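First the structure, then my questions, so here it is.
With one protein chain withheld, the remaining protein chains of the complex are depicted in position.
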Amino acid sequence: VSIITLTTDFGTADWFVGTMKGVIAGLAPQAVVIDLTHDVPPGDIRAGAFALAAGYRFFPEATVHVAVVDPGVGSARKAIAVQTPHCFFLGPDNGLLSWALAGEKIKTVRTLENAAYFLPRVGRTFHGRDIFAPVAAHLSNGTRIQRLGPRIESWVRLDWPPVRQTPRGLEGEVIYIDRFGNAITNIDVDALQIPGDATLEVFLGRRRLCSLAAFYQAVPRGRAVAVIGSSGFVEIAVSSGSAAGRLGLRVGTAVRMTRRRGA
Amino acid sequence: VSIITLTTDFGTADWFVGTMKGVIAGLAPQAVVIDLTHDVPPGDIRAGAFALAAGYRFFPEATVHVAVVDPGVGSARKAIAVQTPHCFFLGPDNGLLSWALAGEKIKTVRTLENAAYFLPRVGRTFHGRDIFAPVAAHLSNGTRIQRLGPRIESWVRLDWPPVRQTPRGLEGEVIYIDRFGNAITNIDVDALQIPGDATLEVFLGRRRLCSLAAFYQAVPRGRAVAVIGSSGFVEIAVSSGSAAGRLGLRVGTAVRMTRRRGA
Partner (left out) sequence: VSIITLTTDFGTADWFVGTMKGVIAGLAPQAVVIDLTHDVPPGDIRAGAFALAAGYRFFPEATVHVAVVDPGVGSARKAIAVQTPHCFFLGPDNGLLSWALAGEKIKTVRTLENAAYFLPRVGRTFHGRDIFAPVAAHLSNGTRIQRLGPRIESWVRLDWPPVRQTPRGLEGEVIYIDRFGNAITNIDVDALQIPGDATLEVFLGRRRLCSLAAFYQAVPRGRAVAVIGSSGFVEIAVSSGSAAGRLGLRVGTAVRMTRRRGA
């Protein structure tokens, strides 16, 4: 079985995603299409990049990951295909793929220029349907990536906000708010370098928010807690509630983690 | 073909459901995954239980139904697998499966303890991906349920609010509000025991809401009507409108059905 995933900001209220799947079904009937998400906020390349980076590694070998958050569609921005030892990525060259690629060995990156793999009529407003869907279908059918277009050596990379080590602890920021209102930070497990996790506390400026615990319900209903979330990053949650809503967290909010005084 | 259904509160805005499908695709490539819904309100176990109970019976034999509304993920709550003569159920042992199971003969209930059927690394925040998805894939592949863990004899059951027969008629309550704003009650067709349905009226306290009719547009646009809904329960609707919004109905609102005076 050959898997194609889709990560877009097209939403599901219209027919856009459906027509991408129709194009794929016509060209690669055996491919199984899996939605990663279509509810990336419109034009939010960083949110799309994070979703793709958090999700792609759970798919089988040779999966073709298509991502389309593409406010510049129809402009001079390039479209690219990337091959790694494990899988393929397709998307506009606007940084959307870059956080997923940061952890991968890159075999080749190609610009999508060979119109033989596009729909016969390509417009300037919906490359998801006219270019990315058919190219994904062809890759899934075994078309070699070299046929899609010329090799390029550089592509757009989004900055990943750094985690700073200070005398007072780690300083990072919120990088994604999920459906539950959990605030996922850029502080990953490796940065923590702690023997146990019971002694770590999260601050918003001078305001202590919560301690790191092992799971959401380690605190009473309605209380804040930090956990190591399912993507490997520290996330701030409110048990049975929305941390973003109750604590006023949003993407970019600075957070600090320190050892508890006296611990 | 082997079917796996998913009923969760994960929403579709993030990559959570997609990664569950990626895990399944890697382990059981032949399985077809069907979303029952992912928009159960966050943490609302009763709403998830109702959705599963209303939907599961329309799937073929041997379907594996996975339900994950799991605010206690990572705590000591158990995870269970259930086999009935027709199908399988997987979920946290928090009552989520219990309304579907109430109408089924139970062959065996097992706790999920055999980590050989989990992902290699199991966290404490996303058992949908780390435990339920891979176990569903293995069941779909033919793994016998006995291998998943020890048998248990009791599991958490949600109360089903009773329908009371009184001299004035039937007393029940709203149990679910659907996407159209229709208010589904716990009063089922069997409880009605009526020769025809033309003579039944629905009251909210002393306020008469509507009569029972055969279909939504039996009343003019904007008027309230009760029908026997597609899951076999009396539901209160507003033709071309939202009954919940216009009549102030919510889950738990008490309703009463009586024969019309003089009929």
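Assorted remarks:
The first chain written gets the first letter, and so on, giving A and B; residue counts start at 1 in each chain.
As a working rule, a residue touches a chain if its C-beta (ideal position, glycine included) is under 8 Å from a C-beta of that chain, and two chains touch if they have at least 3 such contacts.
All of these numbers come straight from a predicted model, not from anything done at the bench.
Across A:Lys21, A:His86, A:Arg208 or A:Arg223, the residue that sits in touch with the chain not pictured is A:Lys21.
Interface residues of chain A with the unshown chain, by the touch rule above, are 10-19, 21-23, 25-26, 29-30, 42-43, 71-75, 123-126, 129-130.
For chain B, the residues in touch with the chain missing from this view are 1, 3, 5, 7, 12, 32, 34-39, 51-52, 54-55, 58-60, 63, 178-180, 214-218, 227-230, 239-240.
Just so we're on the same page, only the chains that are shown with their structure count from here on.
In whole angstrom, the spacing between the mean C-alpha positions of chain A and chain B is 31.
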